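Notes to accompany the following structure.
With one protein chain withheld, the remaining protein chains of the complex are depicted in position.
The chains carry the letters A, B, C, D, E, F, G, H, I, J and K, assigned in the order they are written, with residues numbered from 1 in each.
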Amino acid sequence: MTVVKSTISDSARQITGDALQSTLVDLLGLSLIGKQAHWNIVGPRFRSIHLQLDEVVASAREFADTVAERAAALGVSPDGRPETIASAFTLPAPKEGWVRDSDVVGVMVESLEAAIARLRERIEATDKPDPVTQDLLISITAELEKQRWMFAAENVARES
Amino acid sequence: MTVVKSTISDSARQITGDALQSTLVDLLGLSLIGKQAHWNIVGPRFRSIHLQLDEVVASAREFADTVAERAAALGVSPDGRPETIASAFTLPAPKEGWVRDSDVVGVMVESLEAAIARLRERIEATDKPDPVTQDLLISITAELEKQRWMFAAENVARES
Amino acid sequence: MTVVKSTISDSARQITGDALQSTLVDLLGLSLIGKQAHWNIVGPRFRSIHLQLDEVVASAREFADTVAERAAALGVSPDGRPETIASAFTLPAPKEGWVRDSDVVGVMVESLEAAIARLRERIEATDKPDPVTQDLLISITAELEKQRWMFAAENVARES
Amino acid sequence: MTVVKSTISDSARQITGDALQSTLVDLLGLSLIGKQAHWNIVGPRFRSIHLQLDEVVASAREFADTVAERAAALGVSPDGRPETIASAFTLPAPKEGWVRDSDVVGVMVESLEAAIARLRERIEATDKPDPVTQDLLISITAELEKQRWMFAAENVARES
Amino acid sequence: MTVVKSTISDSARQITGDALQSTLVDLLGLSLIGKQAHWNIVGPRFRSIHLQLDEVVASAREFADTVAERAAALGVSPDGRPETIASAFTLPAPKEGWVRDSDVVGVMVESLEAAIARLRERIEATDKPDPVTQDLLISITAELEKQRWMFAAENVARES
Amino acid sequence: MTVVKSTISDSARQITGDALQSTLVDLLGLSLIGKQAHWNIVGPRFRSIHLQLDEVVASAREFADTVAERAAALGVSPDGRPETIASAFTLPAPKEGWVRDSDVVGVMVESLEAAIARLRERIEATDKPDPVTQDLLISITAELEKQRWMFAAENVARES
Amino acid sequence: MTVVKSTISDSARQITGDALQSTLVDLLGLSLIGKQAHWNIVGPRFRSIHLQLDEVVASAREFADTVAERAAALGVSPDGRPETIASAFTLPAPKEGWVRDSDVVGVMVESLEAAIARLRERIEATDKPDPVTQDLLISITAELEKQRWMFAAENVARES
Amino acid sequence: MTVVKSTISDSARQITGDALQSTLVDLLGLSLIGKQAHWNIVGPRFRSIHLQLDEVVASAREFADTVAERAAALGVSPDGRPETIASAFTLPAPKEGWVRDSDVVGVMVESLEAAIARLRERIEATDKPDPVTQDLLISITAELEKQRWMFAAENVARES
Amino acid sequence: MTVVKSTISDSARQITGDALQSTLVDLLGLSLIGKQAHWNIVGPRFRSIHLQLDEVVASAREFADTVAERAAALGVSPDGRPETIASAFTLPAPKEGWVRDSDVVGVMVESLEAAIARLRERIEATDKPDPVTQDLLISITAELEKQRWMFAAENVARES
Amino acid sequence: MTVVKSTISDSARQITGDALQSTLVDLLGLSLIGKQAHWNIVGPRFRSIHLQLDEVVASAREFADTVAERAAALGVSPDGRPETIASAFTLPAPKEGWVRDSDVVGVMVESLEAAIARLRERIEATDKPDPVTQDLLISITAELEKQRWMFAAENVARES
Amino acid sequence: MTVVKSTISDSARQITGDALQSTLVDLLGLSLIGKQAHWNIVGPRFRSIHLQLDEVVASAREFADTVAERAAALGVSPDGRPETIASAFTLPAPKEGWVRDSDVVGVMVESLEAAIARLRERIEATDKPDPVTQDLLISITAELEKQRWMFAAENVARES
Partner (left out) sequence: MTVVKSTISDSARQITGDALQSTLVDLLGLSLIGKQAHWNIVGPRFRSIHLQLDEVVASAREFADTVAERAAALGVSPDGRPETIASAFTLPAPKEGWVRDSDVVGVMVESLEAAIARLRERIEATDKPDPVTQDLLISITAELEKQRWMFAAENVARES
């Protein structure tokens, strides 16, 4: 059932729709693993990272909503059901149970870096098909790169 | 690694921990399918139900956070990772793709009713082991029963 | 016409529904007589009690709404029509016309005490049938007992 | 006991006091039946009308307070006790139990129209005795006519 | 220097200008004596009346500003200089030094009653010349009559 | 299609509807030319007048909404379409292109004066047919006269 | 009179200025027809669409302001006078008088689709001449496409 | 009637009380002449100075309240009655009627300079008797000197 | 002097009163030692724990107020005087002088654990005598257990 | 352990530290007895004084925090532990149990007067050693003297 | 020490890092000279331009923060130390001492024009290396061009 017409061509919609759907999965996954870490972190930086993770979650949730509604606006039904996220989400994530603060910071840096690499590919892919979607992906990248820097800077002294 | 000591006995912690973990999965699942419906609903009641679903999602997210932190407070590591939700979430959910508004209302009534039935069992189970957790489960039930009524009342006229 | 299904058994619904309906009448009645006193009070404590009465009214209105929606959530149609309140409301109330401030305080103490006694019976009655409703009645009692204390403390010096 | 002197003549006070007292009853009655409908409405427009009714209730409560305090300001004791409303309120109201959404809209149109017709008579009656009270009645009429239009517009398509 | 043209006739401007100028003096005077009482009141109702007086002052200041700008809008230069208020203000006022709370209440009732009587004359006088100004005077009267009632109700029990 | 019944007689509705429709056009026109001046003004008073114009626009938009909804409330369909405004709007307006600040102030004084003169006629015309509408027109006039004064006072020194 | 110098070349300014001026007309037109529909809509979805239209109007007004000020910033005098809109606005619009809710939704979908198509051409045209303006047009397109989707989703069930 | 005891010696109270009483008169007078200028100013800087004067008035009113309550706190009854201000206020003030903007700025500079000179004397006088009052006078001086600078800077270009 | 009557039986009041009085002492004590640690903490986690302690203090103060007013509402005079707290407070507390951050975290975990153990006994004790008080004690326990978890999680890595 | 260096000389630190420590005890003590009175007051002025006491408590708490952090900033460890307050607090305080409103007012006047006398000595003592601390003590004195006046004014009529 | 890894290639990082560093210097410099002008401006437009300059400063500060954090996010250490700004800032700036209002406006136009020209070059330079940074530079340019227009429009009438 194609109920909502698109304002762009079929081929543009194909590329843009794929970019948005995989971004949606990454963001919903990030919001879930961000909360998982928020609840299971232990260590002397507990409070500081506990609060920082909630900022990642808030950003991920808000962008997920914008991305899904952007897909709908282009006539592409977004899919954010539990089973879809579970099978399609491939970013690094914290393991089960309590997690030490330095490990949380480490896994967040890795997960955000992987998400950013995938976003930069989609920015390139959507340049011609839909500059409106590209602009949204650019905004998400800016935010995730800022979050990545803050975790990375936090982890510098670990080895010293 | 049992890093956070519990303030209740081991057996009480077992029962309470199970109740909280399964409630966490139900709430995270509800928040995901609520958003899925929020994005994919079509039909003359689009705007009205689209907004109502966001209230369900907001409640589910907030209660999920409280429930997970309650588990942690009792020394039980909460698990809200994508794969956990996907495998443990069993409530009725909207199918893939666009969904007609009356179908959305119908599935929300069913999903909330199933969640409520499970919560009422946990309220009974936690009465002795931990009245503090029981009180939290009572609050969640009150909110979900209110949401269920509003969807149910909305759907009455469907048959008429 | 039983349009909204209940999430509890028929017998539990009967007891809980009665408790909620009579609480609804008491609260709507309190909100009306609280306003009546708010408008008709005279005496040197006019401003102080005039403002305090509006807090009683605000609490009564907010709880009345929650109580009525709780009834609806259980599949029980709440009844707050003028004629219902007039015939079912039995708490002490201010007489017609202007009322002296000390008399207002006195009648509010009596009216709240009567309401509290009735609520305590309903708390006991709903313990088994529906702990969710019981929890709501407990919250209402806590608020009304606080209000009663403040009027009672205000009236102590009357005799001295 | 005439405890508060009036700033207008006895005859003016008589006419104005009657106009305010009957307006008070209409507004308190509207606030009660608005809530009754708010709780008992069922049908596909449930959420939309449920929210709209709360705006009617909020307006009715706020104006009732202003009207009663206006009466007091003129030395007329306002009467908003349950039994007074029950015996003096004559506007159309929803019947007992659950009410279909289209019926709710219909009865609100009728009730508001009746209230407006009565207000327009009082606007005329108070023109000479007290332009200050007349100005208040004009404000109330403006608000109720706006509410009436919105329910009426909502009901147009019922027959089509 | 008549620098701002009027939108009404010369004769209408004369009557309306006089009504506004004398209202301005009454309101500025009320704001000054309200503060005087606010600072000098003593007695067991100190806090209650101290706060109530600030509401009179706030109303008087806000209406004074509206009245003066209304005069300017009609091309009439408003005069609120200290010497003008001192010579033109004729309402009852608290005497020098500390004032007992019951005396404060008494003088506020008298002063507001005098202000109201003068406003009612101006409402009549401006009916034809400028209904826009009349509407403003009606609003001021409504507020001052409400304030008068509250002080009057506060003073009822003084003799009992 | 007369879909919304009126609460006033046909003849009253005719007069009142005409007054509201022409006021609507004046206000929508004012909001458009206010913005036009807001964007095109140049000169040393740029910032000061640029900000003042936005207050005119905000008032005009808000009153336009109230006026149109008042018409609808009386069963009169309001007409604010571009072509209607273009053909019916007759107040003085800024010319095309950049406009010097003193010229902007001048044209605003003229345009507001013309709007006020037309409103005063409608206040008189609606006195008997509908005092509720008359009261709204009085409020609009008060605001526009205040705006006119502020532009007029601003322009006084131009000649000196 | 070219009073404000441009920061881009003459040819770039020509293209960008044209894009901004025609976008301004579309947005001002949308804000007017959005309000027209807001006031004249009738039918069972009255309240829901009535509120949604105000969100379109708010977006259109805010973007119109940004677009006009962007033109001015480039030394191009923006033209938003009534006669300019009337003659240059070509998007589908609601007809005169009351409009059924489903027709309102239909015309909004069509009008937004036409506006979007025109915006996408301007995004392409301004890519080289002025990426700053292009970025603004991209933001407007994102918002209008979101609005279009919501109306389109609302209208799906019309045929079923 | 000396009803409120002082926390400082009689001689200290005498000096401090005089300083506070004369500061009170200066501030109340400034608030009145600030408003007088706010209403009567004309000229191309109307809006800019009209707004700035309201900041002077707001400061003067707030400090007047603090100063009067400080006097009361020291057992000195403050006197802010109209006749007291009229006879004791000696600062330069705008003349009757409309006042040109440059003249308003000029008189404000002079009036604030005179007020500051008097405050600096009182700062010295209260140094020993009451450092708490001195601290308050220092705060007032800081604010009035800031206001004076802004008017003075505004007037520099008058001669050029 | 038993000035405020109780709404529960004498024996119930005895048990409940004792539970509330000892809870009051624990909470006031916690608020004081929380501030003591807030001011005296030193070490690399200074800022993080300094802020967290203020959240403990805020919770303790707010619950202390509710607990004391609950006692008063039951006719039991609450006792929170300095000497009462000093003699009755028995929870672990920081020693005099500056305290290292890890020691602060350690003592807060111990002190909160002791407070929780005592609260859980009171929850059991008040179950029959007064479910309203029990509900309040449950809320306090939930909050203190959450605070305890956050300090405990923060301290995990100390040994590693 | 002297962990935080001071920015002033040792002797200055000794005097200033003593002044701050004893002020801290007075303020924490005032906050505790203020709450004690807030909960235990009875009599016709219950509500008025109950609210006023909370303002004293809020001021005392906020200043206690500033005073303790000022001590820490000077390298002096502040001591606000329960046993310290109990042994060092010497101001008049309400007796155990319910207290009549006039007695509450009386004891607050006495307690504040004693606190003020001690503060004035410390203002003198810190003049040379640390004008920054002196400035803080001056602010506290201003606030407490204002509070004292309000209680004193409230109690005037007690004897009459 | 390269402590934060980059998410883009070395060559891209070189170009983007240079663009961000020089933009940072321009914005910090603008914030300093904007404040310098804010404090030193004299003339009849003092208040109007004084306020406008604070908006430039607020924008410059906020964008400087975003630009510096963007550099850090790309692994480039931003340099905003006083000596760096002093040596690298090359935009036109106000001279030492008091500055006439028209001169302030003139220098702000020039300084903003120079900053814009430099930004437009960087927008082009970063197009390929990093579209995320380019998007940020576009936003800054939009804001500075708007500010430039407002100063330029303000200065038009200087020559006339």
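In this section, a residue touches a chain if its C-beta (ideal position, glycine included) is under 8 Å from a C-beta of that chain, and two chains touch if they have at least 3 such contacts.
Note that the structure is predicted; figures quoted are calculated from it, not measured.
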Out of J:R13, J:H50 or J:R70, which residue would touch the omitted chain in the full complex?
J:R70
Which one touches the absent chain: A:I49, A:V99 or A:A142?
A:I49
State which residues belonging to chain K touch the missing partner chain.
1, 3-4, 28-29, 32-33, 35-36, 39-40, 42, 61, 64-65, 68-69, 71-72, 77-83, 85-87, 89, 93-94, 96-98
Mind listing the chain I residues that contact the chain we can't see here?
41-48, 50, 98, 100-101
Those residues of chain J that touch the unshown chain are 3-5, 7-8, 69-70, 72-74, 131-132, 135-136
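Keep in mind that, in the parts below, only the chains that are shown with their structure count from here on.
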Mean-CA-position distance for chain K and chain H (Å):
41
Separation of chain F from chain J, taking each centre as the mean of its C-alpha atoms, in whole Å
59
Of all residues in chain F, which are in touch with two or more distinct other chains?
3-4, 42, 45, 48, 69, 72, 98, 135, 153, 156
